[in-house]
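As you look at this complex, bear in mind that one protein chain is not there, while each of the others sits in place.
Chain lettering (A, B and C) follows the sequence in which the chains are written, and residue indices restart at 1 in each chain.
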Amino acid sequence: MCEQADTPASRPALERVRVLGNERIAPGVGILTLHAPRCASEVRPGQFVHLRVAEGRDFILRRPFSVHRAQDGALEILYQVLGSGTRAISLLEREQVLDLVGPLGRGWSAPAGLAHALIVTGGLGAAPLGMLAEELAAAGVAVTVAMGAPTQERLVARGLYEAVARRVVLATDDGSAGERGFVTAPVQRLLAEGSFDQMYVCGPEVMQRLVAGMAKEASVPCQVSLERLMACGIGACLSCVVSTRDGLKRACVEGPVFNAEDVLWDSSEVPPKH
Amino acid sequence: MCEQADTPASRPALERVRVLGNERIAPGVGILTLHAPRCASEVRPGQFVHLRVAEGRDFILRRPFSVHRAQDGALEILYQVLGSGTRAISLLEREQVLDLVGPLGRGWSAPAGLAHALIVTGGLGAAPLGMLAEELAAAGVAVTVAMGAPTQERLVARGLYEAVARRVVLATDDGSAGERGFVTAPVQRLLAEGSFDQMYVCGPEVMQRLVAGMAKEASVPCQVSLERLMACGIGACLSCVVSTRDGLKRACVEGPVFNAEDVLWDSSEVPPKH
Amino acid sequence: MNLDMSVRFGSLELKNPVVTASGTFASGREFADFVDLQRLGAIVTKGVSLEPWAGNASPRIAETASGMLNSIGLQNPGVEAFIAKDLAWLSEHAPRLPVIVNVSGHSANEYASVIERLERESSVAAYEVNISCPNVDAGGMVFGTSCLGAAEVTAACRKLTTRPLIVKLTPNVTDIVEIARSVEAAGADGVSLINTLLGMSIDAATRRPRLARVVGGLSGPAIKPVALRMVWQVSSALEIPVLGMGGIMTGEDAVEFLLAGATAVAVGTASFVDPTATMRVIDGIAEYCHANNIERVSDLSGALIES
Partner (left out) sequence: MNLDMSVRFGSLELKNPVVTASGTFASGREFADFVDLQRLGAIVTKGVSLEPWAGNASPRIAETASGMLNSIGLQNPGVEAFIAKDLAWLSEHAPRLPVIVNVSGHSANEYASVIERLERESSVAAYEVNISCPNVDAGGMVFGTSCLGAAEVTAACRKLTTRPLIVKLTPNVTDIVEIARSVEAAGADGVSLINTLLGMSIDAATRRPRLARVVGGLSGPAIKPVALRMVWQVSSALEIPVLGMGGIMTGEDAVEFLLAGATAVAVGTASFVDPTATMRVIDGIAEYCHANNIERVSDLSGALIES
């Protein structure tokens, strides 16, 4: 189980990794599979890796990506093409070698005696919750998942969640799968119906904030995973701060997963939109 | 024949080209073959192309390379790995696409009635003289070649010259082929023996200067090909100037081939050595 | 949607906001094989001085990370030869292309004399007065680094012409706004920003500077953040328009300069990497406007959302 995520047992390392596969799974979305034995064996759900997209000078900064799944020495990263770095990632081919720093950050944590968890994903927010859903299910925790996306085909990792969850509820902006509209509506209903011990949320920051508000009203503890621009990824540069009740916290080491109630949403900033 | 080189009939163009082959032929020396139909059909002996080594930001400047040979839509470039750009060239693989600007510059010219030409090469200086030797020989001109290099294996393009020249004289620093020492010694002897109408020289600038001096003493007209750092390659930036009796000339348009007697060697500068 | 690409740079009407950066495009002839010169908003010529200048010793350039250094040193054949060759060629081959002549001098008088001579030529549309070249000992950047010097040259030139007078400033100063204000007060109709940053490159293998003159001017994408910042600072503070430049490689880069407050932009080093760069930039701006429902390019100037 994943209690350990709270105090990651592993230390990050710089690791040379090899591309095992790179598959397009939806328009502008792909899965990159990396041979990264050290990181794959150490990573905990919700942690991330800091990827060097290419040698040379095209990218001065690494790019942070959550680990979607990890097994047998392989890491899966679910990525969305947004800018130059993710475009370069989408062009990576089998056998290419790159490097990463990881595993990094504080992942999801499960309270003792967790019986029923509600996972809420929005778009690519499905990525960092994959490993968690698998581990929770394997440990006998009941998992309900609410997924939202613009369209049916953008409901990435839906298969994974359907395989392990007791129930998966879908919402799409265009109604092409599940109900039409935002995922917040089904979440509201689920909270009214069910009795959850813990919520896990990842997606656009505005969605996370709304869902966190619902969790609070329903008195369900809620964890969120926040994105920030990151230079170092290891806690040194202070580029990734999140405003919390305890002051500024670094998303790369004290996050990316935070307890929703600690986050001061008003003053936190989203990365530039595309 | 190559009289036209004097007034290049063709205009340069930006051309996307494809790598047909890239072979290592000596330590740190390779032949890059490019599918470049437009340039290959227009280029004259002694002209060069300005190669974009890679997209992205690793190289702000193009790299100038003489055309070694051109036939059937293919250009051959003989290159020596010196710095980051030529290292990147050495890693190019078949089917990769890059672009070039060319053909550029003023190439070798042949005086009317040329009967016997002496070609002198030093190291990679063998590159820009390949096409010339072939064209002269095909036109019935007698060609004698003096080649110099550090070692036998660095006598690049020796096969080409042996195939078309009446006589090829070799000199290597270590004596591994031909006589030991610089190519200047055999050139001196050849000039004493033979009666040449025209000399063509390319190699390290100090060698070109010495050979040009011998040519002058022997009253043989002599053309040299000079290397300069080049930004634009098309005559706009003035980074490539050569001091001549008529003032500063741009190596990229008024050269790279100059009449040796016009060059003011004292004030001309060599590119940084490695 | 009909896209209006034209901009007014002071009294100068340009069919689009893209011009060439001085010294990177010669006087156009060398690029005629690659671009349709008349598609340019204007051509800014290489620097022209009263007498011929020989420029600096070689090597004159060095490649750096996302940039290059140059120490050409304003080599040029002098104003008479410029008129006889370059201006004549332009009048014949690109008669509808506005010509902005970049002017150099060792003293305020020399700048003024070049302009005085060019006033007799009808094909000159405007002047860009370069008080910012880091590659000459007297004149050049010396004027551009003090308010007094900058104003002195500007005033001397202003007296001689009613044509648009653009003053090109150096970024190698503590307070660019102060300098810009002083040239505005001295009568400039616009400012060009930025000339090159003073830099240096060393070859560890030979232990020598890569440039014969040791230091030179840094241009290219490396300097874009500094250029954008100065364009933003100056255009916020001044009334007169800004010609923005420094590392523009694409249409999107150009749009960034417009948003920062530039009225028009110049493409420099990019033309070395890609001789068709100016055309790509024009096309890229048009694409951006189409994608973002912008009907007039001039609406982009200063449209940065700062809240």
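We take it that contacts are C-beta pairs under 8 Å (C-beta built on N, C-alpha and C of every residue); 3 or more make two chains touch, one makes a residue touch a chain.
Quantities reported herein were computed from a predicted structural model and do not represent experimental measurements.
Q: In the complete complex, the chain left out here touches which of the visible ones?
A: It touches the following shown chains in the full complex: A, C.
Q: With the missing chain put back, one of C:22, C:49, C:66 or C:130 would touch it. Which one?
A: C:66
Q: Please pick, from C:88, C:177 or C:200, the residue that touches the omitted chain in the full complex.
A: Candidates C:88, C:177 or C:200; residue touching the omitted chain: C:200.
Q: For the chain that's not shown, point to the residue among A:88, A:142, A:177 or A:234 touching it.
A: A:234
Q: Please identify, in ascending order, the residues of chain C that touch the omitted chain?
A: Looking at chain C, the ones touching the missing chain are residues 64-67, 69, 145, 172-175, 197-202, 204, 206-209, 214-215, 218, 220-226, 228-229, 232, 247, 252, 255-256, 259-260, 288, 303-306.
Q: Under the stated touch rule, tell me which residues of chain A contact the chain that is not displayed.
A: That gives, for chain A, the contact residues 11-14, 52, 57, 59-62, 101, 228-229, 231-239, 241, 248, 253, 268-269, 271-274.
Following the convention adopted for this analysis, only the chains that are shown with their structure count from here on.
Q: How many links in the shortest chain of touching chains run from chain A to chain B?
A: 1
Q: Distance from the CA centroid of chain A to that of chain B, rounded to the nearest Å?
A: 57
Q: Measuring centre to centre with CA averages, how many angstrom lie between chain A and chain C?
A: Here the centre of chain C sits 47 Å away from the centre of chain A.
Q: Taking the mean of the C-alpha atoms as each chain's centre, how many Å separate chain B from chain C?
A: 36
Q: Could you list which residues of chain A touch at least two other chains?
A: Those would be 57.
Q: Would you please write down the residue numbers of chain C that are in contact with two or more other chains?
A: Expected reply: 65-66.
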